[in-house]
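Note that this complex is displayed minus one protein chain, with the remaining chains in position.
Moving on to chain A:
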Amino acid sequence: MASLKALKLRIGSVKSTQKITKAMKMVAAAKLRRAQQNAEAGRPYSTRMNGVVSSLASKVARSPQSPKLLAGTGKEDTHLIVVATSDRGLAGAFNSNVVRAARRKADELAAQGKTVFFYIVGRKGRPVIQRFYPKGIIAQYDTSGMKAPTYADAQAIAKDLIDRYTTDGIDVVHLAYANFRSTLVQEPTVDQIIPVAVPAANDAGTGTASLAAVEYEPDEEEILADLLPRNIAIQIYRALLENQAGFYGSQMTAMDNATRNAGDMINRLSIQYNRQRQAAITTELVEIISGAEAL
C-alpha cells in the first residue's frame, strides 16, 4: 500500500498532467478552427481543378508524345508513395492511421512484385516506415519550421516529385494523407496523383457532354501541360491542409480523453487517499483511547 505522502504526490502529478492536457486541448481547438477554415477554403479550388483536369484528360488523345504526367511512363513497376503526416504527436491514432494506410498500399503493391519507395512529408511518418521498409525512403520534405502549410511548400514538394518522376524512373506516385471529415473522423486516404487518374465512369455523364463544345485557347494539349504540374501542387496543398485540420481535430479529441482520464484517476486516488487518512486517524484514536483506559 502506498503511503499517504506518496499518494498525495501522485495526485499532484496527475493534476499537473491534467492541466497540460487541458491546455493542449484548448490550443488544439483554437487552431482547429483556423485549420478547418483553411481546409474548407481550399476545397473549391482543388475540386474544380480536379474536375477540369480529368475532363480534359479524358478528351485528349493519348499518344507517345502526350505529356508524361498525363499518360504515365507506360510501365507500372516503380511506385512512390508520398506519406504526409504531422510533425508532432499526441494526437491519438492520427499519424499511425495515415502510415498504416500507406503501408497497406505498399504491401499490396509489393505483393504484386512492384518496387515501392516512400517520400516523407512531416516528421512522424518516418520511424514506422523506416522499420518496415528500411531502404524505401528516398527523400523527406522538412516541415519542421512551418506553422501552417503554405502553397509555396506544396509547390516545392510538387516540383521535387515531378523532377523525380521525370528523371528517377518512378512510374506512379500516390499520396497518403488523412481526409478531414469532422473533428472526430479523419479518413486515411491514398490517392494516385501521377499520372492523373481519369474517371472512366463519367464519360457518358452530362458533365463531359456540356464541355464538349468548349473552345480552348491555347489548345487542349498546351493547357494540359500547364495545368498538370499545377494540379499536382494543388492536390498536395489540399492534402496538407486536410492533414493539418485532421491533426488538430485528432489532437483535440485525444487531449479531451486524456483530460477526462486524468480526472477519473484523480477521483480514484483521492478516495484512496481519504480512506487511508481515515484509517490512520482511527488507529491513532484507538491507540490513545486504549492508552487512556490502561491508566
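Note that a contact is a pair of C-beta atoms (placed from the backbone, for glycine too) under 8 Å apart; a residue touches a chain by one contact, two chains touch by 3 or more; residues count from 1.
Rule of thumb we're sticking to: contacts and distances are computed from a predicted model.
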*Have a look at "Nickel import system permease protein NikB", "ATP synthase epsilon chain", "Cytochrome aa3 subunit 2" or "ABC transporter substrate-binding protein" and point out the UniProt protein name belonging to the hidden chain.*
"ATP synthase epsilon chain"
*Which residue, A:180, A:237 or A:273, contacts the hidden chain when the whole complex is considered?*
A:237
*Consider the whole complex, including the chain that is not shown, and state which of A:4, A:27, A:93 or A:223 touches that chain.*
A:223
_Candidates A:33, A:48, A:104 or A:159 - the one touching the absent chain_ = A:48
*For chain A, which residues touch the unseen chain?*
38, 41-42, 44-46, 48-49, 52, 151, 154, 210-211, 213-218, 222-223, 226-227, 230, 234, 237
